[in-house]
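Structure in structure tokens, see below.
What you see is the complex with one protein chain gone and the rest in place.
The block that comes next holds chain A.
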Amino acid sequence: MSTLKLTVDSLNVRFVNGKKETHAVRDVSFTLGREKLAIVGESGSGKSTVGRSLLKLHPGSTQITAKALQFGDVDLLSASEKAMQKIRGQRISMIMQDPKYSLNPVVKVGEQIAEAYLAHHKASRSEARERVLLMLEKVHIRDPGRVYNLYPHEVSGGMGQRIMIAMMVITNPEVIIADEPTSALDVSVRQQVLNVLEELVVEQQMGLIFVSHDLNLVRNYCDRVLVMYAGRVVESLAACDLQYAEHPYTRGLLAALPSMDNRRPRLPVLQRDPLWLTC
């Protein structure tokens, strides 16, 4: 693929805490082009850890090993902290899970977005403000002038997440890692936010890594899906083939979703097989 942005080959992440070692990610390999790649799995399956490893956001004691961790012309494994600082936010940015904890509670949201822009661009404050207002409009916020001056506790969860997206996208990154960006949003707003992300991915030829636990959303939104369980990729398939998934874990996740059209007195609960941990 000529548009290859990211190559990950057998990535392993171990968290070391004294003598205790947690092997959180085991031999994960994938490539990312100009596309939307989903990583799905439950909490604790290591999907967020993969996203964070790409930005080296883990504590210093964490051991990250891989055969290759290549982002464009940069080898992320050997990149210095200074080089990483140039990449974070500007070339790869990350939309975090929860706007409530990710936004600074005592700074106006508009100023927080401007700060992200000013950190990577030489611009005056008023220019930055203009950019921020434009960006807020792009993420479908009515009345951006008013929202600019609000504090995080004054905006709803959905709006908070759109503000996060505005903040992460304002630097025109090449790759966006979205860590459950829509799990706090309503169905009606969700589509808008997803459309915004989609527009940007297409328009600015970005790559998107979409970390989620929502299989149905992923099936309709992304191009490819990696299914993770206990640190391993158990299945990798095209999003449109998800209903033909073969791994019992993927099938279990699909069955556990409550559905409007198929009402059942009880939802089937995932039965875990210890075999999944080894094969």
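The working rule: contacts are C-beta pairs under 8 Å (C-beta built on N, C-alpha and C of every residue); 3 or more make two chains touch, one makes a residue touch a chain; residues count from 1.
The working rule: contacts and distances are computed from a predicted model.
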Options "Ribose transport system permease protein RbsC", "ABC transporter ATP-binding protein", "ATP synthase gamma chain" or "Formate dehydrogenase subunit beta": UniProt name of the undisplayed chain: "ABC transporter ATP-binding protein"
Residue, one of A:L55, A:L76, A:A116 or A:L217, that touches the chain absent here: A:L217
Touch residues of chain A, complete complex, unshown partner: 42-44, 156-159, 183-191, 194-195, 198, 213-217, 219-221, 240, 243, 252-254, 256-261, 263-270
